[in-house]
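Every protein chain but one is kept in place in this view of the complex.
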Amino acid sequence: MRLADIQKIAEIEVDFQRAYKYRINVCCSSGCIPLGAINLLKTFQDLVTEHGVIENCLVARTGCVGTCSVGPVVVVEPGDYIYEKVTPEKARKIVIDHIILGLPVKKLLFENKTFIEKQHRLVLRNAGKIDPYRIEDYIASGGYSALVKCLTKLSPQEVIDEIAASGLRGRGGAGFPTAKKWSFVSRAHGSPKYIIANLDEGDPGVFANRTLAEADPHALIEGLLIAGYAIGAEKAFIYTRAEYPLAIDTLKKAINKASELNIIGKNVLGTSLNFDIEIRLGAGAFVAGEETAIIASVEGRRAMPRPRPPYPATAGLWGKPTVIQNVETLANIPLILQNGGAWFSKIGSPNCAGTKCFSITGKINNPGLIEVPMGITLREVIFDIGGGIPENRSLKAVLVGGPSGGCLPDILLDLPIDYESLKTAGAIMGSGGIVAIDDQSCLIDTAKFFIDFCVAESCGKCTPCRVGLVKIKEIFKKIMQGEGKIEDINLLSKLSTFITETSLCGLGQTAPNPVLTTLRYFKQEYVEHLVDRSCKADKCFKENKGVNIN
Amino acid sequence: MDKNKKPTFATVWLSGCSGCHMSFLDLDEALIEIANKVQLVYSPLIDIKEFPEQVTITLVEGAIANEEQLSMIKKVRTRTSILVALGDCAVTGNVTALRNTEIDGDKKVLKRAFIETSDINPQIPNEVSKLLKKVYPLHEKIPVDYYIPGCPPSPENILYFLTELLAEKSPQVEKRTKFG
Amino acid sequence: MDTKKNLRSSSQSILLSPKKKDNSAVNLGLKNDKRLLKLENFMRKMNYKGCALLEILHKAQEIYGYINKNVLAYIAEAIELPASHVFGVATFYSYFKQQQPGKHVITACLGTACYVKGVEEIICAIEKNFSVKRGGSSDDGKLSLFITRCIGACAIGPAIIIDDDIIGNVTEDLVLEKITSILEREKIETC
Partner (left out) sequence: MTNEPINLTIDNIKVTAKQDTTILEVAKQYGINIPTLCELEGLSSYSGCRLCLVEIRGSTKLFAACTTPVTSGMEITTNSDKLKEYRKITLSLLLSERTHICSVCVANGNCELQDLSNELGVDHVPFEREWTNHTLDSGHNFLVIDRNRCILCTRCIRVCQETEGAHTLDLKNRGKDAQITIDFDALWKNSSSCTSCRKCAKVCPTGAIYVDDDFISKTKDKNIANFLLKRRQL
């Protein structure tokens, strides 16, 4: 296939889709499948056949719509009618009323308008809209046109310049400017060069990257291709979690299809670009999110980080220059090249362009996956999009940034979400987890939960992280068993600062964040536990209840 | 410290081999010098049953292994101005804490001591104070002012420490004496 | 997986004399094992490259359900990596299991969202009711209980996987009932 063929495929596919009056998108992501989405897809296919509207209505399997709490979710186009908690009976009603009679079934609709309106879906533009298994669907929605543009009109340097103009920063957590990273590698000596797409979303409570891979795998592939073209790499690895079977399957199918069409492989679309993508499976190691650790893991070794320098940009995979990029960052790339860096830089907040995906979970009315412009406030996310706290309870804290993020109090709800302000508040962007915690939770217990996680995930290389975190855990255990002393507050804070400053890698450096932020914002709760021996949430001071037995 | 009155001085022996006390006695003639400066009010070396109300300096040898020792050390702490952990057992738990490596170590040592190695009438006596689940170094149960590690600490170091302390300086033993 | 498609003759595999390999298979008690053939094919596909160790371990676990020392030894010899290295890698990653899991596997998600919604209590209840410890199997080998850090079904938490079925919004009673019924069914079938 050649460059021009992309356009042809797009035209054919658009014509094909135009022939249908309606399109039923059944969300078949990991969130909806446990609720019966696959059967539902079959039901819809049977129903349109049964009712003779198969010529009129396209039933498609899609990725995540985002409203995961009300799954299985079905979207009817045109008009983006979102149906919630669809059962086979409801499916019948939808087909008869909406498809045949043209009357949307009002009482079955997902009615939270703000959930949709407050969002800005760039990365998730295709999620829930296209069939991830059909490359044609992606191409019809403008897919691979950015690649064609790069290969025909832009030099690698111009691609990097465009990214630089967009102000895109890495979505993996630290927020390093993407263009800067690329130019380091593009200028680095040594070949071949490699790209690793980081899909090792190890944070508990976060599923944005998985959803992305399940819903729009080709956006990721296109992003990788453009990155490869820009920095001169011919090989990319997608490092993903083995716990994500659907994402792996979707990606594999997408890569096979792209190879078939010569979008990846030797002489991509008839040009001189060679590009190969391989999937590498992680195996349950959170620390592999760290860039030097992910390199070790791709090389088939223990995922233990090593000190930098040398940075992966000069000596990464097998000692060669390597770009390690989060998949969410990569999914932004095609859009930036399509619409220009200037367009992108206007979205979001001034020093933080673009959007960010967040998994909002915990004690919240509309848990799910959202994408919001940078700079939006936590209040908007929790209350407008998330719909507030269930059972009319009050919000106690918001956890931002996964297990090594921070526990922020409700007084910080108007904090704009971007890398810098989160850091000032003691949290991190991390991979985009927001967990709402209500007054039924004990923050001592919650902080210990995260420490437990980091203890289990520490690689064991450096002393502060390996031993220090265990000591913190022991102190928490004592507090929760009623044996704590008031001096423990100081000890906790001293140890936490120590671990933050002396650990070798990001895991250790951020692991004490939940402790530090709870000490900072919720000291009273510690005092209550230590002095009054009281736990308002009733989690502590009893055996086997809330206390994790190691 | 009251200039006219000699500071009171005590030594306490918890779970340890008494080696630290031996080392203390090995101060030999220096003991006389110390004796001139302090008033010994409590020690396994003298026959006083009750720990006095007000003690200036107390050297504690040994770790906390049973309930009696725990209540004893708490009492000692409240009645002492400067409490010194003398020797590795008091500082780290040392050999006495080896039973901590076993699950149910407290039961196992009792069994070993009174049943397995007993030739006649093996039984665990009732009059022994109940062992704690674990053996603790002093600072895990009470605040400690100074630590003199060593198994045992050398007489020179004990002398240095006491001389400095009695001269109202703050002794720095940590670089002179080591664990073990 | 289609082995023909990617059948590259490996220069490295020649290094290993076939006889030697055979011996190790006999020693390991693995000879004439169809599963071993599958593993061997996969390793060949991977060119017996050391950097594919993780891939190979994944395959081995897929084939055997877990990876015991015999299989590890076989892999180590085939791809010419030191035993300690292979063992180190296999034990570093929590996904690889060294022990044979029980007949039915319960995997509880201990992600943040599920935790906040009380999965810990449910796990404790399972442990108590079926005498099984997290990370282990029951004495009769019928049941294993594993903990995973987030399966990504956060919106329907707490979530528990019982033999490949993800169950969302679980309650203590619901899980206990499900497990009991699975074990009951098992009993009837074996009678």
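Labels for the chains are A, B and C, by order of writing; each one numbers its residues from 1.
In the analysis below, contacts are C-beta pairs under 8 Å (C-beta built on N, C-alpha and C of every residue); 3 or more make two chains touch, one makes a residue touch a chain.
Computed from a predicted model, the values in this text were never measured in an experiment.
Enquirer: Which visible chains touch the chain that is not shown?
Expert: When the entire complex is considered, the left-out chain reaches A, B, C.
Enquirer: Of A:Ile38, A:Leu103, A:Ala342 or A:Val470, which one is in contact with the hidden chain?
Expert: The missing chain is touched by A:Val470.
Enquirer: Which is it among A:Val70, A:Val86 or A:Leu495 that touches the chain not included here?
Expert: The missing chain is touched by A:Leu495.
Enquirer: For the full complex, which residue in A:Arg169, A:Arg302 or A:Lys320 touches the chain that was left out?
Expert: A:Arg302
Enquirer: With the full complex in mind, choose from A:Gly79, A:Gly270 or A:Gly460 the residue touching the hidden chain.
Expert: Candidates A:Gly79, A:Gly270 or A:Gly460; residue touching the omitted chain: A:Gly460.
Enquirer: Suppose we count only contacts with the excluded chain; which residues of subunit C make the list?
Expert: Touch with the absent chain occurs at residues 69, 72-73, 76, 82-88, 91-92.
Enquirer: Touching the hidden chain in the full complex, which residues of subunit B are there? Just list them.
Expert: Residues 85, 88, 91-95, 97-98, 100-102, 134, 137, 139-140, 144, 147-149, 151, 172-175, 177-180 of subunit B touch the chain absent from view.
Enquirer: In the whole complex, what residues of subunit A lie against the chain that is missing from view?
Expert: 285, 302, 306-307, 309, 455-464, 466-468, 470-471, 474, 491, 494-495, 498, 501-504
To be clear about the criterion, only the chains that are shown with their structure count from here on.
Enquirer: Could you grab the centroid distance between subunit A and subunit B? Build each centroid from C-alpha atoms only and quote it in angstrom.
Expert: It comes to 58 Å between the two C-alpha centres.
Enquirer: Pull out every residue in subunit A that's touching 2 or more other chains.
Expert: none
Enquirer: For the complex, which residues does subunit A have touching subunit C?
Expert: Listed in rising order, the residues of subunit A that touch subunit C are 30-31, 33-35, 68-69, 71, 201-207, 210-211, 242-244, 280-286, 297-304, 318, 359, 361-363, 367-369, 399, 402-403, 433, 435, 437, 441, 446, 449-450, 453, 456-457, 459, 544-546, 548-549.
Enquirer: Where on subunit C is subunit A touching in the complex?
Expert: Those residues of subunit C that touch subunit A are 50-55, 57-58, 85, 88-89, 92-96, 110-117, 120-121, 124, 148-157, 159, 165-168.
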